[in-house]
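One structure, pasted below without further comment.
Missing here is one protein chain; the remaining ones are kept as they sit in the complex.
For chain A:
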Amino acid sequence: MNQDEKLSIIKDILLTDEREFTSSIEKKIKILESLINEKRQLSTKVDPIIDDKLKEFIKEIPNTLGPTITKALKKEIANSQDAVVEALFPIIGKMIKRYVQHEMKLLSERVNNQVNKTFSFKGIFRKAKSKASGVNESDLIIQEQTNAKIEQLIIIEKGSGLVLAEFSKNKMADEDMVAGMLTAIKSFVEDAFKKENQNLQYIEYDHYHIHLQNFSSFYMAVVISGAYNVIFKDKLEDEILEFTSKQKVATLLKNKKLLTKKLEDFLKNDNI
């Protein structure tokens, strides 16, 4: 036995444990390799963890992403209002159409009920009123259903458009802005027609009718909701004329406080 063979025998004796350890590690690595490389085997281990995390993530969305999404949506809507209107228009249009159809049906039923009572005292009185005033009976019936209501009274200085006095049961709009815009519209229309002594007398805005009554240095704007018809207009004109002459409005134009009080009394009495 030479020197090399002796050394080899000694190595075998000394490294037996290490060799066994190395072979066990190799086995473990092979098992891990198969686990990672084979999808099915990996998914059995990983899927439950991912599922848990996903469930947790979904549960937390309102808290984590909610504010960011809301902020982004608000910004997007603000930046593309026209697009939003375009998108919503057909939907809102349908809703409004349905609502109007419903209201018209109700109104029609009410009118039918009124017509059916033709031979009642009220019906006969309405017929006589229609003949006397020249207003169609159906207009009178509809008027009974939707009576006109004065919402706001504004006395406006001609030319400047400044408010001299104002009163409203419920604050409708900024009277200074309304008075300014009404005056600008009046000026434009009256200039455009270029005929002297002609005045704009009426403007319709959304659900409201704005009756304009002109005097020498001021005009009165009356905002009305409900049905504004010839009868109501005539009565309103008469009442305003009576109010302005009786209360000597022209002499009170510089006294905003007193004029406002007079308007308040006029509106509270609800003569019309």
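The criterion applied here is as follows: contacts are C-beta pairs under 8 Å (C-beta built on N, C-alpha and C of every residue); 3 or more make two chains touch, one makes a residue touch a chain; residues count from 1.
The definition used in the following text is that contacts and distances are computed from a predicted model.
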item	value
Chain excluded from display, named as in UniProt, from "Heavy metal-chaperone/transport protein", "NADH-quinone oxidoreductase subunit H", "L-lactate dehydrogenase complex protein LldF" or "Rab family GTPase"	"Rab family GTPase"
Residue of A:Ser133, A:Ser168 or A:Ser187 touching the missing chain in the full complex	A:Ser187
Selected residue (touches chain absent from view) among A:Asp12, A:Asp174 or A:Glu204	A:Asp174
Contacting the left-out chain in the complete assembly, out of A:Val85, A:Ile124 or A:Leu162	A:Leu162
Absent chain, residues of chain A that touch it	157-163, 174, 176-177, 180-181, 184, 187-188, 190-191
